[in-house]
Structures are given as C-alpha cells and as structure tokens.
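Our next item is chain A:
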Amino acid sequence: MTESPAPGTDTVAGVSPDDVQFRFREDEMADHAQVTVDAFLEQADAAAVRIEPGDDARALIPHLERLKLAEVNFPAFGDGRGYSSARILREAGYAGELRAVGDVLVDQLGYMRRCGFDSFAPDAPIAASDAEAALARWPHVYQNAADARRTIPEARHE
Partner candidate 1 sequence: MRILTGNDLKSGAVVWWDGSDWSLHVDHAVDVGDRAEEIAAREEAARRVNVPYAIEAQRDDNGVRPAHIKDRVRALGPTVRPDLTLKPSDAQAGNWVI
Partner candidate 2 sequence: MYAYDQYDQAMVDARVAEFRDQAQRRLDGKLSEDQFKPLRLMNGLYLQLHAYMLRVAVPYGTLDSRQMHALAEIADKYDRGYGHFTTRQNIQYNWIRLEDAADILADLAKVEMHAIQTSGNCIRNISSDHFAGAAADELIDPRPYAELLRQWSSFHPEFSYLPRKFKIAVIASDTDRAAMKLHDIGIQIVRNDAGAIGAAFYVGGGMGRTPMIAPCIREFVALDQLVTYAEACLRVYNRHGRRDNKYKARIKILVHELGAQEYAAQVEAEFAHLLDQGVEPPLAELERIATFFADPPFEDDAATEIDRSDPDFALWVDRNTHPHKTPGYVSAVISLKPVGGIPGDASADQMHLMAELAKDYSFDECRVMHTQNIVLPHVKIADLHALWSKLDEAGLGSPNLDTVEDIIACPGLDYCSLANARSIPVAQKIQQRFADSGRTAELGELKLKISGCINACGHHHAGHIGILGVDRKGTENYQLLLGGSEAQDTSLAKITGPGFDEDGIVDAVEKATDVYLSNRADGERFLDTYRRIGMAPFKEALYD
C-alpha cells in the first residue's frame, strides 16, 4: 500500500508496488507516495510523481535529482501523450523507475519499452507469455529512442 499522505498535501493515489506486473530494473522497488506534478514541484521532499496526459513533463527536469519514481498514467490506451512524457524524462537524464500505469495493453508494451518505461502496472493483467512474445516481436528498430538498441541505419553503416 502507498504511504498515508501527510495532512494537507496534495497527494494522489498512485498504484501500489503490488500492482506492478512487470519490472525491468535490478534495484529494489521503493514504496513512494506519488503526488501530482503540481504537488511535486511544491513539495521539496517529494520523491515520486504521477504524470497525467495533460501534464508537461519538462517541468520536472530541474528536479530530477530527487525523483525516484515517475508514474505515467494512460487513462485510455489511445492517448499517447505519455510516450512523449517518458522520452522527455529519459532524454533529460532521468534514470529512476519509469512506470506505465492504467490502460496498458500487450500491443503497446514494445513501444513503451522503447520510450524508456521499465515498469508496468496494467489495469488488466497481461499474461506473462504474451508480454514476452510482444517484447521479443521486433528483430530490429528504425529509430533512435530512449532505449539502447542499435538502429537499422546504424547497423547499415557501421
């Protein structure tokens, strides 16, 4: 369970560590109290944030040293703003946990991994074998993104 919010703080109910179904990190999963982007900017001791589709992830960039968990909500799988939020954080050097939550479906996992997500808490659980197959689907990639994969153009010209 998430920690109880301190009185008077603007805390949202992020997902609990128990809800995380897939995680691609070696470090131990900490139990943070995710707060809204606005609250995170106001509270100097906040270490976890929940980013909604309309939030501007760039506002977090000056505060990355205290950010340990960024949770990006996908209220509907068709709303792709969270992909940009993820890449913006990774490009700014954020190396902490980047968690996709909400309407996260198996067919989007590959794209999410490429945008830098390394933890997933889907509303509806995904069969582990399906997730594995989806993540192994693409033998190559065309674009540079937030992962370290060698791109097709790079492979052609090395």
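Keep in mind how these were chosen: all candidates are chains of the complex that A comes from, given by their letters.
FYI, a residue touches a chain if its C-beta (ideal position, glycine included) is under 8 Å from a C-beta of that chain, and two chains touch if they have at least 3 such contacts; residues count from 1.
In this text, all values refer to a predicted model and were calculated from it rather than measured experimentally.
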Candidate from this complex that touches chain A, chosen among 1 or 2: 2
Chain A residues touching candidate 2 - in the complex, by the definition given at the top: 53, 56, 76-81, 83-84, 87, 91, 105, 107-108, 110-112, 114-115, 133, 137-145, 151-157
